[in-house]
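Of the protein chains in this complex, one is absent; all others appear in place.
After this line comes subunit A, so read on.
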Amino acid sequence: MRVALFVTCVNDTLYPDTGKAVVTLLERLGVTVDFPAAQTCCGQPQFNTGYRHETEPLVRRYAKAFEGYDYIVTPSGSCAAMVRDNYPRIGERARAEGRGEGLAAVAASVVPRTYELTEFLTDVLKVTDVGAYFPYPVTYHPTCHGLRMLGLGRRPQELLSHVKGLELVELPGAEECCGFGGTFAVKNAAVSAAMGADKARNITSTGARAVCTVDNSCLMHIGGTLARLGSEVRPVHLAEILASTEEQPYGGIR
């Protein structure tokens, strides 16, 4: 089983601990992980802002970087959704524009091999108890792309419920968007901030010590809002909770 980590550009640059957590976690589960250094970005920011043609080289790059791997695992629901939902569309549009089948074939080659982390754990490795330890109350925010595009269902909660010491607290209005939305956060800053503030209020109302998602981009917005509001609730990526053990506990909460 050849497994490659697609760490994503956001995690690579801003949240390396999440990438390290995925490596730690998967290795603990007996998986050997590669990090093909040719990878960069899935192209989601470009595509969602309307720059489809600027995205095309990144589709090709992704496919080339992960050529030969059986599984491409990513700790980002929205990047996995970008590959699975939008790569075929980009290929299809290129075909419709009379530029041949090439891009569609490239897209089709990566779609079935791309997995969001919780899918890989529960569907491929078939584990729900990953031997993690995280002795805090945690609330889970299902990010929109994970929830609606990937259809992660209760996979993340299943995994969290098996973490030793962790108390999973239900988040009111959980399925409402946090207001990040990529460039939406700056193009429509007022509405984005209002959505973020409502999300932050719901999070703090749970009394949890940490809020967890499968996407650091949403978490950057949620965490940035919480911090500005003076909240002590920590934004923590799911991978970092699952990587935490009694021997090597997560160090971000005191």
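Quick note on the criterion: a residue touches a chain if its C-beta (ideal position, glycine included) is under 8 Å from a C-beta of that chain, and two chains touch if they have at least 3 such contacts; residues count from 1.
Quick note on the criterion: contacts and distances are computed from a predicted model.
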{"item": "The complex's invisible chain, by UniProt name, from \"Conserved protein associated with acetyl-CoA C-acyltransferase\", \"ABC transporter permease\", \"L-lactate dehydrogenase complex protein LldF\" or \"Cell division ATP-binding protein FtsE\"", "value": "\"L-lactate dehydrogenase complex protein LldF\""}
{"item": "Contacting the left-out chain in the complete assembly, out of A:33, A:108, A:127 or A:174", "value": "A:33"}
{"item": "Interface residues of subunit A (partner: the chain not displayed)", "value": "1-3, 7, 9, 11-17, 19-20, 23, 26-27, 30-41, 43, 45-54, 57-58, 61, 64-65, 67-69, 89, 96, 144-145, 148-149, 175-177, 179-197, 220-221, 223-225, 227-228"}
